[in-house]
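Missing here: one protein chain of the complex. Every other protein chain is in place.
Which chain is which? They are A, B and C, in the order written, and residues in each are numbered from 1.
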Amino acid sequence: METIPFSKNTDTAEMLEINFGPQHPSTHGVFRMAVQLEGEKICGLKPVFGYLHRNHEQIAENLPYAAVMPYTDRLDYVNALTNNFGYALAVEKLAGLEVPERAEYIRVIMAELARIVNHIAVIGFMLNDLGAFFTPLLYAFRERERILDIFEGVTGSRLMNNFFRFGGVKHDLTEADLAEIKKIIARFPAFLKEFEDLLTKNEILCMRCQNVGILSAGDAINAGITGPVLRASGVNYDIRKVDGYSIYNRFDFQVPLGKKGDVYDRYYVRILEIRQSLKILEQALAKIPQGEIMNKKALPYLKMPRNFKPPVGEAYGRIESPKGELGFYVVSDGTPQPWRYHVRAPSLINLTALEEMCLGQKVADAIVILGSIDIVLGETDR
Amino acid sequence: MDIPVSEVKKELEARLPDVKLRAVGNSLLVENPDDLPRVALFLKENPKFLLDYLSSVTGADYLSYLESVYHLYSMAKKHGPVALRVRVPKNKARIPSLVTVYRSAELQEREAYDTFGIIYEEHPDLRRLFMWEDFEGHPLRKDYAQEDSETLEAADIAWLEARGVEVPPEMKEKAKALEAAGQRAVAQKPEKPRN
Amino acid sequence: MTFGWGVFKGMMVTLKNFVTSYACKRDNGGIFTVQYPEEREKEFENFRNFPFLVYDGTPDKVRCVACGICERECPTKCIHIEMETDAAGKPARKPAVFDIDYGLCMNCGLCEEVCPFDSIFMDCAFEVAAAERLDGLVFHKKALLKSNEYFRKVRPALASAIDQKRKAAEEKKKAQAQPPEAPKPQ
Partner (left out) sequence: MNRILGFFDQIFVSAKAWLLALLGRFLPDWVVVLASIVISGVVILVMGAVIMMYLTLLERKLLGRIQNRYGPNRVGKWGLLQPIADGIKMFTKEDIIPANADKIIHLLAPIVIVVPAFMIFLVVPFGRGMTAANLNIGLLYFIAVSSVTTLPIFMGSWASRNKYSLLGGMRTAAQMISYEVPMTLSVVPVIMMSQSLSTNEIVLAQSGCSGLHWFIFTPWGLAGFIVFFLCATAECNRPPFDLPEAESELVAGFHTEYSGMKFALFYMAEYMNAFTLCGIAATLFLGGWQGPFLPSWAWFFGKTFILICVMIWFRGTFPRFRVDQLMGFAWKFLLPLTLINILVAALWHFLPPVWAWLWSALILVISFFILVKLNINFVPEKRVYTLES
């Protein structure tokens, strides 16, 4: 096994070197943290990647544009829909494709549902890392199940949705689907209240989370951290607001900001973000127009993916995925395959500051901090 | 909110006159890679741009040269992106690292080093990110030859036999023939159907 | 009193769920488990799992013409097709071999999308576990072929739309097959 270049020397001091992972119950997959311990205190921590590496980028460079879509599902497999969104956005930018109104609404609805799914699942998993024996996780999964049923009914799959197409979406939302989504939104606040009663004011949770893994706003920006982790540090940066991509600038929603940038803020910002997503969903469901779901110009490419040849050029499409800024950098050389395809994975880049957050904390905190950053190994290792 | 490249270029040329720049498409090519940290630092600190957030760093292989592309945004002013690019020849792929300016480059430059073999000088910890330490080659380069998983090489057979695995004789012969010819077991690239 | 109140509230939530798990139905906080082999979740028409081939009437009337588009477009390359040749060695527009490696297939549904002959569709059946990776999960033509009736059963809306489309196309073809009337001189 390779040697990890820790900043402190392990041999001289009374230190213990432990590998958390690649097989460990709390590393959310096959992530490895090489940790230097002095007693229970962390003196050094280096993340080690690549256990789930499958060279996603090269796979994509050898496939037609449309055939990459199912592979993007497998990046962040908790919310495949937002990955689809990012990729579709980048390629539409490249090819200059317009998306019909109704399709935009469907996209937003599905992406926000995916965000809710992700956030409740993350909070559940984080609580598991904190040692709560599956109860919050299973409550979260209970609600997630209903949303996944929607996904299954609409997109055909619960996790690997493969739903977005360049210039539209694959299936239309029927009236029944919309009614079902409305029902879910209606019952969600009650669930959130229950969830908060269980967690938010719990003294043990507060003790474990408050003032743990603090990340200052400046450090967060410099380290390129995005998403709820950044906003927990108090930086008002939400790409839905900043870029207003798709039709997000039509909705009235707010950006919740944390105070200290600790684990508790990251937890609570996610809860608040779920509420904002519900707000967006309500507006989108009220306003969704009738109409086409595919751009007419893009229709023939559904049947002939190899005829889809975007003009020579490059595009960088980014979206606010639940984990942070998910960017797709696509370079076209006028052939059916992308010449260069790169994923800016928030799960990976948010780990840049992992060591600073963990230094001086206890072992148990490192696990919780990792849980609060919210990584998915499919995206981290690609 | 997009920033027009021409504006950035004008400002840069006025303030850093010795830096050679060229607008490529919607991005700015820094002709001399050594100027890159200066340009980045200027863009980060100039109050007009305040590009404090490096979103994405990636490499690209354009056959005759390698390229490193940087997408800069501003969190303070909420605008962007400004894309910077740097081109280096394949045999001398060295670019100064941006980690001192933007920490977010740390893991991304490691990734570009891993996949393209671009050496980011003065990077604090330039190791492979995804592949293991003694992996040969850089998988995203267009000339990367993938190892054939079906064919064994002499070294593989020695490794297997040291662990008591029986290797079929025809595989051994194939390995011997390969070794005699001085070749590696290279997978057939899937031919790219370009219509 | 601040200290201890949050803990108490949390315990009340779990107690409430404990009670409702006995007292309430699935949707109101009751037990959420679906006891799988005995009970089943509602099946959705759009649900896609693995591809299958449709035939009309008898298994030799395959819609597939072995054009190989799905084979070419499949991202994982899990489809293998060989065209049948008749006695003279002329290609008969029919698959002689049609294999799908279910172990490789990632259920993306692109084959269904690109097929111009409405022949390959995604199945809803998900109980396809096998003990052998190669023998059990590589499905050959015989196992893949399923009747149009089956298709109509598992995905009624799509199947009826496809049937209508095919019927319309057939009628159009019939109409075209009849010698066109001589254009009236203007």
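Heads up, the rule we're going with is that a residue touches a chain if its C-beta (ideal position, glycine included) is under 8 Å from a C-beta of that chain, and two chains touch if they have at least 3 such contacts.
Predicted model only: the values in this text are computed from it and were never measured.
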Which displayed chains the unshown chain touches: A, C
Listed residues A:E203, A:E282, A:D333 or A:E356, member touching the removed chain: A:E203
Which residue of A:S216, A:N236, A:Q283 or A:T335 touches the chain not shown here: A:N236
Contact footprint on chain A, counting only the chain that is left out: 16, 18, 24-26, 37, 39-40, 127-135, 138-139, 142, 198, 201-208, 210-211, 236, 241, 254-260, 264-265, 268-269, 272, 276, 362-365, 367
Those residues of chain C which, in the complete complex, touch the missing chain: 2-3, 6-7, 10-11, 13-15, 17-18, 20-22, 29-33, 35
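Criterion: only the chains that are shown with their structure count from here on.
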For chain A paired with chain C, centre-to-centre distance based on mean C-alpha positions, whole Å: 29
Length of the line joining the C-alpha centres of chain A and chain B, rounded to whole Å: 24
Two or more partner chains touched - positions in chain A: 306
Chain C residues counted as touching two or more neighbouring chains: 72
Residues of chain C touching chain A in the complex: 3-7, 9-10, 12-14, 16-17, 32, 41-42, 44-48, 72-73, 75, 106-110, 113-114, 116, 122
Residues of chain A defined as touching chain C within the complex: 63-64, 66-71, 73-74, 135, 139, 142, 145, 149, 152-157, 160, 162, 170-171, 194, 197-206, 302-306
Chain A to chain B touching residues, read off their complex: 2, 5, 49-50, 53, 55, 57-58, 61-62, 219, 221-225, 235, 237, 242, 306, 313-314, 316, 318, 325, 327, 329, 331, 335-337, 339-340, 342, 344, 348-349, 351-353, 381-382
